[in-house]
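Note that this complex is displayed minus one protein chain, with the remaining chains in position.
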Amino acid sequence: MEIKNYEQELLSVDPIEYFYKVRNRSIEICKPLQVEDYIPQPVPFISPAKWHLAHTSWFFETFILKPYLQGYCAFHEDFGFLFNSYYNNVGKRLFRANRGNITRPGVVEVYDYRAHVDQGIRQLLLHSTAPAVLNLLELGLQHEQQHQELMLTDIKYTLGHNPTFPVYDPAAQFHPREDGKPGYLSLEEGLYEIGHQGNGFCFDNELGKHKVYLPSFQIANQLVTNGEYLSFMEAGGYSDFNLWLDEGWSWLNENKVEAPLYWHKMEGKWFHYTLAGLKEVDPNTVLTHINYYEASAFAQWAGKRLPTEFEWEVASKHLEWGKRWEWTNSAYLAYPGFEKAPGAVGEYNGKFMVNQMVLRGASSATSEGHSRATYRNFFHAHHRWQFTGLRLAQ
Amino acid sequence: MEIKNYEQELLSVDPIEYFYKVRNRSIEICKPLQVEDYIPQPVPFISPAKWHLAHTSWFFETFILKPYLQGYCAFHEDFGFLFNSYYNNVGKRLFRANRGNITRPGVVEVYDYRAHVDQGIRQLLLHSTAPAVLNLLELGLQHEQQHQELMLTDIKYTLGHNPTFPVYDPAAQFHPREDGKPGYLSLEEGLYEIGHQGNGFCFDNELGKHKVYLPSFQIANQLVTNGEYLSFMEAGGYSDFNLWLDEGWSWLNENKVEAPLYWHKMEGKWFHYTLAGLKEVDPNTVLTHINYYEASAFAQWAGKRLPTEFEWEVASKHLEWGKRWEWTNSAYLAYPGFEKAPGAVGEYNGKFMVNQMVLRGASSATSEGHSRATYRNFFHAHHRWQFTGLRLAQ
Amino acid sequence: MEIKNYEQELLSVDPIEYFYKVRNRSIEICKPLQVEDYIPQPVPFISPAKWHLAHTSWFFETFILKPYLQGYCAFHEDFGFLFNSYYNNVGKRLFRANRGNITRPGVVEVYDYRAHVDQGIRQLLLHSTAPAVLNLLELGLQHEQQHQELMLTDIKYTLGHNPTFPVYDPAAQFHPREDGKPGYLSLEEGLYEIGHQGNGFCFDNELGKHKVYLPSFQIANQLVTNGEYLSFMEAGGYSDFNLWLDEGWSWLNENKVEAPLYWHKMEGKWFHYTLAGLKEVDPNTVLTHINYYEASAFAQWAGKRLPTEFEWEVASKHLEWGKRWEWTNSAYLAYPGFEKAPGAVGEYNGKFMVNQMVLRGASSATSEGHSRATYRNFFHAHHRWQFTGLRLAQ
Partner (left out) sequence: MEIKNYEQELLSVDPIEYFYKVRNRSIEICKPLQVEDYIPQPVPFISPAKWHLAHTSWFFETFILKPYLQGYCAFHEDFGFLFNSYYNNVGKRLFRANRGNITRPGVVEVYDYRAHVDQGIRQLLLHSTAPAVLNLLELGLQHEQQHQELMLTDIKYTLGHNPTFPVYDPAAQFHPREDGKPGYLSLEEGLYEIGHQGNGFCFDNELGKHKVYLPSFQIANQLVTNGEYLSFMEAGGYSDFNLWLDEGWSWLNENKVEAPLYWHKMEGKWFHYTLAGLKEVDPNTVLTHINYYEASAFAQWAGKRLPTEFEWEVASKHLEWGKRWEWTNSAYLAYPGFEKAPGAVGEYNGKFMVNQMVLRGASSATSEGHSRATYRNFFHAHHRWQFTGLRLAQ
């Protein structure tokens, strides 16, 4: 990954203040939790909150403090093994599916670990604003922000699969409305520039600014709502194989799926688990927790299609976006000229470029300052525990 | 299950005092735990400590308080679903492998639940010493004692699979020695009486006193020690298929087993995880954490065999026993005349009578007063997380 | 395994004639097959007919011809690998579940292999009647007879899972009737002798004649019929968990079982696939293709139990038996004094002595001369593709 030079930007704010602001949001997210809630990993693709808190700290310790802070003393020799996620270059790591079985270090010790790392970073920044350090700091904070959204969706998964549906925060607001007048925006055919430009931070997968030719297309000005999706469901969408991709139809049948994740039919009405508890489904709010198969089937049923990630990026300046991650019809692949950075930070994005679909936009759970029109999020087609929705194109 | 009359016995002690004494040991066992340790279920056959604490309380609530304590108010309507183990007669229950994913109720609420149930039992016993109540009380307390040993072995499993090997209790003493002079005890052929007699408590599977004819046999006066087992290992015991049952050989190869559970070879020496932490293996202490396949292979290698459960019971009055659950060469099947009780308590033992082997004796983790020569413990042949060992016969 | 001396017996018949008579029955069984039918292995526990034909020949080649026939030239060097079943002492072998994927050698070549081996045995027997040879010959023929019954049941499995239900032999007669007057036979308590005695052939697991004490018991004079089992089914037997062993209830739910194997409900009537094709279930014929779980549940529903293998053996002289393998309530374990023979033939029986149940009797598919009252057949509790039925006791 090409580490860009962000030092000017970071120096324009106070790096220490910026660092604490981002780091503290992780702690804010965990405030409503009981100690017990930090532990389980009900399915391999989610991680315990305790693990997120430790792993994001391990990132700063491993990539910044150990190489750059003279005399830094690692908090605990085992944490490298316990809290490495997938960086093969940084040694052995815990088998992913076992994260929920590791009770020690406990939650208090993980907070101590965070404080120890924060203190180290503070000390380093007091004495050094070397570009290499600041660039890695920015990367670490962006990484932390990615995990903040994952923490929210992972917490939701754990609590939402508890038969008692515990409330995370009665005031949680993660379900925006679509109140405007629905319609389609027309864009002309032409050669467009795609990819990140400018001095702000971006990930390596956004680089490689390049031209893409697009035929003329139309894209919806709003996201699909619960009400529209209910029409699809009521029209038998989940039982008409003609609407589904072959793998989607298998997924649906193996898992006996009949509705988005977290939806429960009770006494004839649809409810869904939200971070504010179990609520009746509101037809005017934005549909979420569907996977690519469901997005694709809905579009097929509606006689439309999903936009490509390039169409989305070109249209984005004319759209209101950010209410929800939007499945596109683009596979997650390298841009022309993509190059991985040498070493561990190069494992960040490139090695996942197969069998995943691109999502564009952002959600109500995305950390402030962590969204931009060129951002390429990606998930496997069957996943739906993120705040994922869709926008139609034609 | 025939509910025997224990009321005289219980009345000879103070039932309330007896009840609290047994119940409090469960709490004692959990004293060294952090909140985090109560939660995980790393494999389906173990249960979280929190679940054990709640489930044993649920047993008293369901079988005693709800039917017998007038005006009893259930602590929480969902707990029946969450903390039923396998009693189909008492309604739906949580899928077993999900016990570790349920963070709510939290640990504090589970202790409140225990206190609520204890208070109910106390209130009931102040006013009623009806035989039906006292008999169910005794059953509930025996059930609690069974779970106490499981709690210890389940806690050991969870902590022992943490890469940092946390200490449960530095003073824990679960590994007795065999210091006597090894030898064999000879018993004459003849007709022997097997099964429980007398007025004390026993489970339904011990009833049906009956005659069994035994040829003359010899049985070791001591359990097999770590040192003896090390000789088997060093002689290539784990790589000679002639010593193993066919299913044992498959188990060994699929799991790449080379030593008892919790054993780790480090720098040429064998260590094992104990509740007091990682310790070097002491050749003079009793071997434990082996399964039936390993017990059988060791006996084959030694040119001996395992005793049957009948031989064991007959010889027991001449043996020092109780250091370790002992695999026998008997399958867990009904005694002649075995009958299940009607209803839920009848699900206690009879429905497990296939594909399990009988263990006799007791271990250093068995609750006081919970062992007797007629006790029939049983586990699947591949399990080894209990404190299981063996005694040879010929 | 103690190889007993059968030479006198074999010499009293013509060994060559006896050999060909047994061997030819295997070929008779395959007469109705098309080449295609010899190949598939739809589930790992069944074997293709081609494999049975080759494996039984391999047994004679490996244990008799190679060691005893001077100058014997092995038919093909790869056949040891391809057609060894489970004898670890005789080298590597094909992974069991792959037997159906090996198209070469073809059927014709396997018949050539048989002829080659037969010719070798004939040549050997013309010149040698050494006891060691005759004893291994007898073992090889008994082994062949075991595979003959397996061939029939495996062929039935393959054809019976073809959606077109092909007929094996329109004249096949494998479903005997129970026409007598049902009743129970009473036997006195006492010490009985169990196990094989006399000079005839038996397997090592029947040896160790020993005394067993039995309380008085009653045993049915007839096997359970389809009609009786239909009553159980109509009474909701497959949906009442109180009747089932815990593992049986899991098995039933995971496999959505509602009837014996090969039964199909069509337009309100029960049909079953037989080797003579799809036939309506006859209530007066003997129930078959049930597993131990089903046998146990039926007995529970009837208020009876299964006999132990000892009760069965003692009662057998008063019973008409042989219509069907009968599940007993005995686990397959060693008799007192059981010893394995050294080397490969010692792998025959002993290593399977865990997690299997004993069946006594014989079926309409058992080869002539291959049944006796002391014979201990054994299968896992969930299997039901053999001709298995049950007899009640109380």
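Things to note:
Going in written order, the chains are labelled A, B and C, and every chain counts its residues from 1.
The criterion applied here is as follows: a residue touches a chain if its C-beta (ideal position, glycine included) is under 8 Å from a C-beta of that chain, and two chains touch if they have at least 3 such contacts.
This structure is a prediction, so every number in the text was calculated from the model and none was measured.
Listed by label, the shown chains that the missing chain touches in the whole complex are A, C. Among C:Asn24, C:Asn101, C:Gln173 or C:Ser216, only C:Asn101 touches the chain that is left out of the view.
Within the set A:Thr62, A:Asn84, A:Ser330 or A:Thr388, the residue that contacts the chain not displayed is A:Ser330. The residue touching the chain not shown here, chosen from C:Pro163, C:Gly180 or C:Gly303, is C:Pro163. Residue-level contact of chain A with the missing chain is found at 86, 88-89, 191, 210-213, 215, 241-242, 244-249, 292-293, 296, 305, 329-331, 333-334, 336-337, 346-347, 351-355, 357, 381.
Contact between chain C and the unshown chain involves residues 34-42, 50, 78, 81-82, 94, 98, 100-107, 158-159, 161-164, 166.
The definition used in the following text is that only the chains that are shown with their structure count from here on.
Compare each chain's C-alpha centroid with the centroid of every protein C-alpha atom shown, and the nearest one belongs to B. Set against the Cα centre of chain B, the chain with the most distant centre is A. Annotation: 37 Å between the Cα-based centres of chain B and chain C. Averaging C-alpha coordinates per chain places the centre of chain A 58 Å away from that of chain C.
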